[in-house]
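Supplied in structure tokens, the structure appears directly below.
A single protein chain has been omitted from the complex, and every remaining protein chain is retained in its original position.
For chain A:
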Amino acid sequence: DIDDVGHKYYLELELEDVLDKDRTVSCTAEVLYHLGSRASAPDVQVTVQGELRSTEEADKEFYNRMRSLEKELVAENIPDSHGNIPPELEPIHLLAWVASGYVIWQNSTENTKFHLAQVKHVKQVKRSDEDLQFDYVVLLHEMVSQEVLPWEVTVLWHPQRGARVSR
């Protein structure tokens, strides 16, 4: 507890690589939830101890595949009602997960617990610059209230520049 400021948490975390379950990386984080009902995102500082695996080749393959599509990608319900994701949509799903992480961070308090439930809709938008753009509608599930909240997120992605949420 920090008087007049808020609540600070010191975390020691182990990150597990979703695509390589045996691979873990330790990290530490400090999270400060601000006092007061005025909605503002918690402050987060993270230090990663160790190296993240290089994904250069897979990134390049995905980037080239998306850039060379004749028609912009459109998809919905990822995963589907049965929990399945077609392999070619895996990167789209992972990108949605990352983007959701940003939205969740911006909207979290000490009394919320959000998860990405499903990508309701995604549309690729062709750009004149080098970024890939995906306009998502994601469904976020909140554990305490059990509500499912739709959220529109626009994500830009580039193999070197990484992911950015622009809206």
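Quick note on the criterion: contacts are C-beta pairs under 8 Å (C-beta built on N, C-alpha and C of every residue); 3 or more make two chains touch, one makes a residue touch a chain; residues count from 1.
One rule holds for everything that comes next: contacts and distances are computed from a predicted model.
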| item | value |
| --- | --- |
| Per UniProt record, name of the chain withheld from view ["Potassium voltage-gated channel subfamily D member 3", "60S ribosomal protein L7", "GPI-anchor transamidase" or "CBPA1 Carboxypeptidase"] | "CBPA1 Carboxypeptidase" |
| Per the touch definition above, residue among A:128, A:146 or A:160 touching the missing chain | A:146 |
| Identified contact with the non-displayed chain, of A:88, A:110 or A:152 | A:110 |
| Among A:47, A:68, A:81 or A:160, the residue in touch with the chain that has been omitted | A:81 |
| Footprint left on chain A by the chain that the document does not show | 77, 81-82, 110-113, 117-118, 139, 141, 143-148 |
